[in-house]
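Moving on, here comes subunit A:
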Amino acid sequence: MEMKELKFDIFEDGPLVKSVSITKIMPCMAEEGRVKLAMQLDSTLDQVMPIFAGKFPPGKVNYIPHKKILTLNTHERVISFFPSGRIMMMNTRDPEEGIKIITGFMEKINQCYLESESGDAGEDLSEKLSKIGPLNIYNCLPQTNCEECGTATCMAFSMKLLSGDSTLDQCKPLLKAENQNKVNSLKELLGDQLMKNLGWVGN
Partner candidate 1 sequence: MAIKMHIGFILTKSPSQQGFRTFIDFSKLYINNDRISIYLLGNGVYCARKSYSDPDLETLFKSSKVHVSGSDLKARGIEDEMIKEDMIVFSEYDDMIIDVMENFNQVISF
Partner candidate 2 sequence: MSSLLVIIDKAPYGHENALSGIYIAIASLDRGMDSDVLLMGDGVYAAQKNQSADKTIGYPSVSELIYSIFPNGTLFVHLDSLTQRGMKYEDLVEIAELIDGKTLHELSKSKKHIIKI
């Protein structure tokens, strides 16, 4: 169990987070040979958490607003971010892999920090995220099952949207004028910010 802290300096001049430490390495019995990593960032995340939570496909996010705890289902594992700057990463090959993955998130966190500082953070999506399901999205799609997006049905497509495996611009019919009302209802449901996150490029 005993180990001394492993500190990794990632972004020398990162506006918010610069380094991350691995505070504990535990066996992850869920999968043989994998480990569970406890990590600690060099800064708290209270301020950026709501924005950070909005940066991911809703289907991959589990956010507890009153605690500001973000749990992501990504990279074939569960990763939890805590406002104190603590991170728990399950099902990880080794510390190196963990750090590689976390570096990407630290970059995102720093971006979110800049946004929140410059005030153009946009709306707080954290409340919204939990409420949007595939059916809500499906209802706003053309529902023609045209397969132009490469997915058999519009229902399957809306699920892929939420999981981040498809983007809105792949739905060609949406760009047609006669479907403007669909686009509007989508915007109503998601808001511009999420529309952008889900890959909407039209207007």
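The candidates were selected such that all candidates are chains of the complex that A comes from, given by their letters.
Criterion: contacts are C-beta pairs under 8 Å (C-beta built on N, C-alpha and C of every residue); 3 or more make two chains touch, one makes a residue touch a chain; residues count from 1.
Quick caveat, the model's predicted, so the values are computed rather than measured.
The candidate touching subunit A in this complex, chosen from 1 or 2, is 2. Against candidate 2, in their complex, subunit A makes its touches with residues 1-2, 23-24, 26, 28-30, 36, 38, 62, 67, 69, 71, 78, 80, 82-84, 86, 88.
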